[in-house]
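What you see is the complex with one protein chain gone and the rest in place.
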Amino acid sequence: MIEVLKLLIIPGIFFLFSLALFYQWLDRKFYARLQNRYGPLHTGRQGILQPFADFLKLLAKEDIEPKAVDKYIFRGVPILFLTISITALFLIPMSGIEAFTHFEGDLIFILFIMSLVAILAFLGGWCSTNRFSTIGGLRAAVQTLGFEVPLAIAFIGPAILAQSLSITEIVRWQAENNLWAIALNPLGFGIAIIALLAELEKIPFDIPEAETEIVAGWQTEYSGRKLALLRFSFDLELIMAAALITALFLGGPTGPISVFPGIIWFLIKATIVVLILSNLRALFARFRIDQMVSGSWKYLVPLAILQIIVLQLILG
Amino acid sequence: MAMESELLRHLGKKPATIVYPFEKWEPIDAFRGKVEFDMAKCIGCGICIHDCPAFALEMVGKGLTCDMKWYPSRCIYCGQCVESCPRNAIVQTHEWNLSDSQSVEDAGKSSERWILFKRPKSE
Partner (left out) sequence: MSESTYTVPIGPQHPALKEPENFTLTVDGEEIIDVKIRLGYVHRGGEKAFESRTYVQNMYLIERVCGICAMAHQLCYVNNIESMMEIEVPPRAHYIRTIVAELERIHSHLLWLGVAAHEIGFDTLFMYVWRDREISLDLMEEITGNRVLHAANTLGGVRRDLSTDIISKLRKGSKIIRERAEYYKKIGLTEKTILKRAAGVGILPYKDAVELCAVGPTTRASGVKKDVRKFDPYSAYDEIPFDLITYDSCDVAARIYVRVDETIESTKIIDYAISHLPSGPIGVKAPRSVPPGEGVSLLEAPRGEDIHYCKSNGTDKPERYKVRAPTLGNWASMARMLIGGYVADVPITLAAIDPCMSCTDRMTFVDANSDKTWTWSLERLRKHAKKFYGR
């Protein structure tokens, strides 16, 4: 019974969904304030209900399916996106040192889920049989070639410290040794943030859905309910990225004052990561796909390998 | 990275947006708004009608007893009629919120609204 409550409420589906909408609001508000404008303002107090209103509006819109698309893939992509993102979220500890479910090697499982997300983006673009969607889908696939390897290598750093490939164990190691992994892994933290920006398709890496070049990239043909689910799963991916960084580098849901429950610490740290990601979103222009992939292999991968070497030298 | 300090500086500034209609916005003195006729001065010469680029003025009647009709939806608020009038009978006020259909007097049966400026009855 307690398990079912945990699944549904905290740290389960209700908590995750409201957190997704809250982070979308926070991201938009912070981005707008950096640009000297208001952001969402009128729906609810300071626009806090705006993401929810957008979601409801999209659900109510007409869901147009062009005749030439591959029907089953087209319909399946948004649903799979949503379910995969939620599956990944259950593996990350949010309310205590132990995640809702954990097993040895779930870090690799999360990396696998990120590749699946990229494949889904490619499939979504490919089955839409629209020129712009095809280009967007191809760009999504090529972008995966760029960010996956540095991301994986950056994640291995904390795993080496904790001698385990389970996120729960990494958080437990950081709590027991009272040491955040970022202290020994600063370069890995930076590379993980940059590579996660590419995974979330945010500026400067929003190349697959570049608005001014290819209309909406691989999401061009989606509308109505499917688009609502897609956008919602992007917010869930934002939580996944913030929660991963918090758990692997910033010590997870633990803090110096043990009176507060772990979830408060988790929220504080994840919010700071979301604000960092918003700030980086406002700071740069968009890269070209060839610049992104070549830059990633020329700079990110060697730096990530260097970080691992330095870590090994420190440890032993 | 070059703009980071500028970005963070803006967190403390008030946003540059006027939250209309909750914040007031008043037009400046030089503003070119609604056209108004002072029919006591009008002599019915018709130069304003000849010069209007948008064909937004019409004379009802003739000469010194005429009334003037103005079409707010055709007018481009350029102010040429103000300059052309030899008796300075036309002014441009500061009224800019003209899209309310309630404030139009004498709305005709056709779908295009006009405003009729009547000559005051002389004793």
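Note that the chains are named A and B in the order they appear, and that numbering of residues resets to 1 at the start of each chain.
We take it that a contact is a pair of C-beta atoms (placed from the backbone, for glycine too) under 8 Å apart; a residue touches a chain by one contact, two chains touch by 3 or more.
Only a predicted model underlies this, so the values are computations on that prediction, with no experimental measurement involved.
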| item | value |
| --- | --- |
| Option from B:D38, B:D51 or B:D67 whose C-beta touches the chain left out | B:D51 |
| Touch criterion as defined above, residue of A:D63, A:E98 or A:E213 at the omitted chain | A:E213 |
| Touching residues (missing chain, whole complex) on subunit B | 1-3, 6-7, 16, 28, 30-32, 50-54, 76-80, 83-84 |
| Positions on subunit A where the hidden chain makes contact | 34-37, 131-132, 135, 203-204, 206-207, 210-215, 282-291 |
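Heads up, the rule we're going with is that only the chains that are shown with their structure count from here on.
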| item | value |
| --- | --- |
| Length of the line joining the C-alpha centres of subunit A and subunit B, rounded to whole Å | 53 |
| Subunit A-facing residues of subunit B, complex | 1, 3-4, 7-8, 10-11, 13, 15-17, 19 |
| Subunit B contact footprint on subunit A (complex, rising order) | 32-38, 41, 279, 282-283 |
